[in-house]
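The complex is shown incomplete by one protein chain, all other protein chains being positioned as in the whole.
By written order: A, B and C. Residues from 1 in each chain.
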Amino acid sequence: MDRSARESLLDRDPDDPVRVLDDDGAVVGTVPDLSDSRLVELYRDLRLARRFDARAVSLQRQGRMGTYPPMAGQEGAQVGSAYALADRDWVFPSYREHAVSHVHGVALADILRYWMGDERGSAHGANVFPVAVPIATQIPHAVGFGWAAALAGDDVVTVAHFGDGATSEGDFHEALNFAGVFDTPTVFCCHNNQWAISVPRERQTASATLAGKASAYGFTGVQVDGMDPLAVYRVVAAAVERARTADGAPRPTLVESLEYRFGAHTTADDPTVYRDEAEVERWRERDPIPRLEAFLRDTGRLDDERVAAVETEVEATVADAVEAAEETRRAPPTAMFDHVYAEAPSELTAQRAALAALYERVGEEGFE
Amino acid sequence: MDRSARESLLDRDPDDPVRVLDDDGAVVGTVPDLSDSRLVELYRDLRLARRFDARAVSLQRQGRMGTYPPMAGQEGAQVGSAYALADRDWVFPSYREHAVSHVHGVALADILRYWMGDERGSAHGANVFPVAVPIATQIPHAVGFGWAAALAGDDVVTVAHFGDGATSEGDFHEALNFAGVFDTPTVFCCHNNQWAISVPRERQTASATLAGKASAYGFTGVQVDGMDPLAVYRVVAAAVERARTADGAPRPTLVESLEYRFGAHTTADDPTVYRDEAEVERWRERDPIPRLEAFLRDTGRLDDERVAAVETEVEATVADAVEAAEETRRAPPTAMFDHVYAEAPSELTAQRAALAALYERVGEEGFE
Amino acid sequence: MSGAAPATSLTLVQAVRDGLAGELARDDDVVILGEDVAANGGVFRATDGLLDEFGPDRVVDTPLAESGIVGASVGMAAYGLRPVPEIQFSGFLYPGFDQLVSHAARLRTRSRGAVTAPVTLRAPYGGGIRAPEHHSESKEAFYAHEPGLTVVVPSTPRDAKGLLASAVRSPDPVVFLEPKRIYRAFREDVPDEAYTVPIGEATVRREGADVSVITYGAMTQPALDAAEALADDGVDTEVVDLRTLAPLDRETLVASFEKTGRAVVVHEAPRTAGVGAEVVAALQEAALLYQEAPVERVTGYDVPVPLYALEQFYLPNALRVREAVERVVSYR
Partner (left out) sequence: MSGAAPATSLTLVQAVRDGLAGELARDDDVVILGEDVAANGGVFRATDGLLDEFGPDRVVDTPLAESGIVGASVGMAAYGLRPVPEIQFSGFLYPGFDQLVSHAARLRTRSRGAVTAPVTLRAPYGGGIRAPEHHSESKEAFYAHEPGLTVVVPSTPRDAKGLLASAVRSPDPVVFLEPKRIYRAFREDVPDEAYTVPIGEATVRREGADVSVITYGAMTQPALDAAEALADDGVDTEVVDLRTLAPLDRETLVASFEKTGRAVVVHEAPRTAGVGAEVVAALQEAALLYQEAPVERVTGYDVPVPLYALEQFYLPNALRVREAVERVVSYR
């Protein structure tokens, strides 16, 4: 994208969201320059994310997995933003960005392992930081990591993902301020899904928009229709480009992606307590999947046959991931002593030995 | 002030500072509606603050007081803002707002006591919160306190004072965000004295102004010439009025007061290491005291005789305060056990008794 | 609390809710604030229905900002309210740690009593519910080490309600840690009317002559289970529930130790520099002459609480308590 196109895309009023498709999938903006096959892959990844999510919720319901935060409704923003990255870029997710992580290289089985209570799910080797559960705390990591890359002269952009609620935390503020002062190559991707558990966006902050908060840090904030994967792709791609040192004057960008979570905050949450079914229905009409599907069908990139093939592929991929995750042998109890320090101090070695001996002696039953 | 006057004063571009006097004391804005005697008192308080400050620095140099943070250069903003308050309002100072505190009711001797290492200096009984040393931490207190007053239906405005550096802290962000969401009756008075110890304003944040940060919280931010006590008075008075519940729709305001500290950050600091003498000289030309004095003389409110009387009065007031502070008998060592809890737990009583017995036995010398 | 007083069988979290409702009704100055406490009634339902009952000025959903919550609470308390902020999980208290230790804990001493911060900071804490990372911490030692703070951990529904009432009425800031593992583990008859259980007093949950098990919170039940099992083997175990960690009721635990001469301290927090270390130090300071065996500590290990697949191996259980007691009583 040339400089002026990027500027017109990013440097607009913070309350003028970028769109490419309307709610029915008709083109209302510039379609990004992605090949046909890439566009169909994007569609496939949306379907994969949706299927994965449903399966994860059902695993939790069946007691085969712990608490899980679903992403249904938000796949468009997740997949669209991930498509905008180079492999060498790094993603700093919250707990909900399963699809971002997967597209950026984390195996679905590893994502499941993590939510099955196994730290090894975070040893995935992809350029994705381990999930941060404490809200907003990953944002300074993204800034520091990108800053370090820039100091080293490496061409690495970092993308921090977080929610609307996260903008209220001090860490959001401190991190964006650092990014502005040090011009770190960072994109701040705020998934404004309208709710922070039960607190609606309007009660989270009196700011007119979240995008507008960027001006407090001296850089650009832009809104995008987060239910429109092509729009998110375009905006994040432009922001990534602006963050790249290659461009001469790297600058961070805050992207406010307007989204909605269709489901519960987590499997432990009951959203009917605090929000209206009618609101959910309104947002469901903007579901990114049928929208992109309509566009792809209308433009001849997708037909019933390909959709069916995608469905089959997605089903198999998810089934394989669940199987792989469930086949993983539980780590031995003493694994909790690994990796606390690079080398275990003697006290820890002694504690480990005590647990090992006890487990040896009493087995699983001793710990029920 | 009527609503529209207040709006024109507060709701302007955040980089268009309000001024009343120019650098030479000539009127360039609306002179606030203060009686002649009140204006002269204001002048007196500026002089008092300046004198107090010099004396405090010299006490520190002589080893009669600990580390002290001087305010020279910033008296205009301090005294001007304090004049805008009703007695029932509450001030939440940082460590530098000696003049705000004094004008709002804290005896100078108590201020000295505090900096002489005696907690009793903070038991002053005025509507001034005890000094907060950790940066920005007093801002949420001001918000919570004002919020509580509003919940109780009491007409109390809270004013938080802090520096330019403080705007980088998470507490600044969280507090202003709360104020915006809950419409607390709070005025945020940011003393942008251009430096946070050795870090200049431009390296503190890439934000164009500090005032502009208010938009991230959904309320107004305004710049004022902080070396112009009349301008600060006007702006803070307008902000206080807007914060008063009496007005129907109370709203917080962020005031960025453009100032300069003439001296060191504290008596432990050497500013020549990090800043130019030329810069100091430029700002000295905007010294609030000669500026206000010129205005008062030009408008016939002040003459040599009154100035001399003010000098004498100020000298005596400061001397009395120093004497009173130095005459204070040191608290007994066991005073450290008072007020940790409302009622001392038995362990603390035992520790207290041990110290008392030791002190009784070995006296001061035992503790050298 | 006479036997005839009307009572309802409640879980611990219901007792907390009941206690909060009682304090809100008793004193108009009591205000609840936090993330998801109002419309949602709290993620554990500890504030369920309170918004409807007391309105949006008394039960307030805040933005997602712990330092803001604690800091605003300090300001509210200084004005004269009795704020009862909830931190959703104790593992998320740290962004508000500065406001807690630098201000809530210090305002009284800083101002020589002129300005105070009677805040009751509630947080579910501890492990055992198969929750995600940062949802299972036990860092009560941080708070117990900070002068000016009171730290309370209830272990039964009845205590939860009564201790919470004491906390809300306390002139000092209280960190009130609720062991979420036993939020719904069992029920107890809890008096309907308001009552207080005094802060600063440990209680003997089970009397015994041979050995003292000193514990609190969710570990009380495994300690009692171990004591039952030990009784079958002829070991008569006393179980002391601290209830308040700061100020610590040294008298009660020393008295128990003077009787038994042997002790095991149990907590799920990491061992090193935990509250158990203080208990051991207190016992040997006051009662070395009674001591017949090293005091053992049965605790969480010095590792971050593992994700839930291994959590059961991290948490102390009745078996570990029992084996420690056996070692301690057989020590010669």
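Brief remarks follow.
FYI, a contact is a pair of C-beta atoms (placed from the backbone, for glycine too) under 8 Å apart; a residue touches a chain by one contact, two chains touch by 3 or more.
Quantities reported herein were computed from a predicted structural model and do not represent experimental measurements.
Taking every chain of the complex into account, the chain not shown here touches A, B, C.
Of the candidate positions C:131, C:197 or C:295, contact with the hidden chain is made by C:295.
Considering B:168, B:215 or B:253, the position touching the chain not shown turns out to be B:168 (whole complex).
Mapped onto chain C, the interface with the missing chain covers residues 67, 91, 94-95, 97-98, 101-102, 105-106, 109-110, 133-134, 139, 141-142, 144-148, 246, 248, 269-270, 272-278, 280-281, 284-286, 288, 291, 293-297, 301-304. On the side of chain B, the interface with the absent chain consists of residues 66-67, 95, 114-119, 131, 133-135, 165-166, 168-171, 196-199, 203-205, 268-269, 273-274, 330-331, 333, 335-337, 340, 347-348, 351-352, 355, 358-359, 362, 366-368, using the contact rule stated above. Mapped onto chain A, the interface with the missing chain covers residues 119-120, 122-125, 129-130, 132, 134, 137, 139-149, 151-152, 158, 170-171, 173-175, 177-178, 181-182, 336, 338-342, 345-348.
Note that in this section only the chains that are shown with their structure count from here on.
Centroid to centroid, with C-alpha atoms defining each point, chain A and chain B lie 44 Å apart.
For the pair chain B and chain C, the distance between mean C-alpha positions equals 40 Å.
With touch defined as above, residues shared between interfaces to two or more other chains in chain A number as follows: 168-171, 203-205. Residue positions of chain C touching 2 or more other chains: 62-63, 65, 67-68, 95.
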